[in-house]
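For this depiction, one protein chain was excluded, whereas all remaining protein chains were kept in their positions.
Chain naming follows the written order as A and B, and within any one chain the residues start at number 1.
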Amino acid sequence: MGGTTAFWYASRATGVVALLLLTAVLVLGILVNRQGRLPGLPRFAVTSLHRNISLLAVAFIAVHVLTAVLDTYVSIPLVSGVIPFASSYERIWLGLGAISFDLMLAMIITSLVRGHLNRILWRAIHLLAYLCWPVAFAHSIGSSRDLQHGWLLDLAIACALVVVAAAGWRLASAARQLPRAARVAAILAQHAPHGLHGSRQAHERISR
Amino acid sequence: MADTMRVNPINCTGHGVCAELLPELIALDEWGYPILDPRPVPPSLDLEARRAVAACPTLALKLTRQ
Partner (left out) sequence: MTMAPVNETVNETVNETVSEATGGAVRPSASGLPRLLPLLLPLVPGVPEDLRVHLARYGRPPYQGGPGHLIQAVEQAGLTGRGGAAFPVHRKLAIVARARGRKVIVANGAESEPASHKDALLLRAAPNLVLDGLQLAAEAIGASEAYLYLHPGASQEILRALNQRAAAGLDWLGVTIAEAPPRFLAGQESALVNRLGGGPAVPTFVPPRVTERGLGGAPTLVQNVETLAHLALIARYGPRWFRALGTAREPGSMLATVHTKDSSQVVEAEIGAPLRTVVNPEGAQAILVGGYHGTWLPAGIVNTLTLDNQTLSRHGAAVGAGVIAALPADRCGLAEAARVVRYLAAESAGQCGPCLNGLPRMAAALAELAGYGHRRQVRSDLERWTGPQNLVTGRGACNHPDGTVRFVRSTLTVFAPEIALHARGHCSAINHGAINHGAINHGAANRRAFLPLPDSMPLSEEDWI
């Protein structure tokens, strides 16, 4: 099913772009956290791109929702963009879309007022990114015939693979990272292993 | 009325973004951590200083009224 109006095309197109942008945002977010660099670009480019592309993604999703609402072939209420399961058309799949959009808004709004927020609270909400992306992905696949075959499916799978790889790398990096209390012992072992008094070799190489 | 830059050394993890955006007032030590010019920020660099504060990935850099 699905109509062939310009609005419907626009909605599908902006949806695909949004998925690509969200994939980029997640990877960039991991790069920021791990102090990674993009080749040829200064450090501030990584944080800037992460933030700006997330805002761009929100803009694309706003258009994505609006055009879907404006399209008259099916009836989708405007609020279903942010209120999950408010649409009778494809209730579940669109509901997932609303959920992921809500999570996105939470992450962005808390980041904008980050200075006034408790650090742990900000971080907890920002970690919802790892929930947000899979939900958006499920929404993309489930609500659109387009992505269920052909090159768009390949594209979606490629995005998923990138996210899984990046998240996996992030997890491994976290597992390798020494907790604060062990970091000092590790650096000491590295630089002054034959202490004049007491010596315990640290087993792990410190990550920084 | 000029502000002074301060860094919370516990939150700072040495990303080095601040030094890129404000090299006139911020340098990096041999371990990647910022060395701040302790004097008040000159008005000509005030905007850059605010950008550097906003860009810090851990919000460790601050501008304080002195």
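Following the convention adopted for this analysis, a residue touches a chain if its C-beta (ideal position, glycine included) is under 8 Å from a C-beta of that chain, and two chains touch if they have at least 3 such contacts.
Because the structure is a prediction, the values reported are computed rather than measured.
Taking the complete complex into account, the chain left out of view touches A, B. One chain is missing from the display, and on chain A it is touched by residues 179-185, 187-188, 190-192, 194-198, 200.
In the full complex, the hidden chain is touched by chain B at residues 8-14, 29-33, 35.
We take it that only the chains that are shown with their structure count from here on.
Inter-chain spacing, taken between the CA centroids of chain A and chain B, is 28 Å. The part of chain A that touches chain B in the complex is made up of residues 32-33, 35, 42-44, 47-48, 114-115, 119, 208. Across the interface of their complex, chain A is touched by residues 11, 13-17, 20-21, 55, 57, 59 of chain B.
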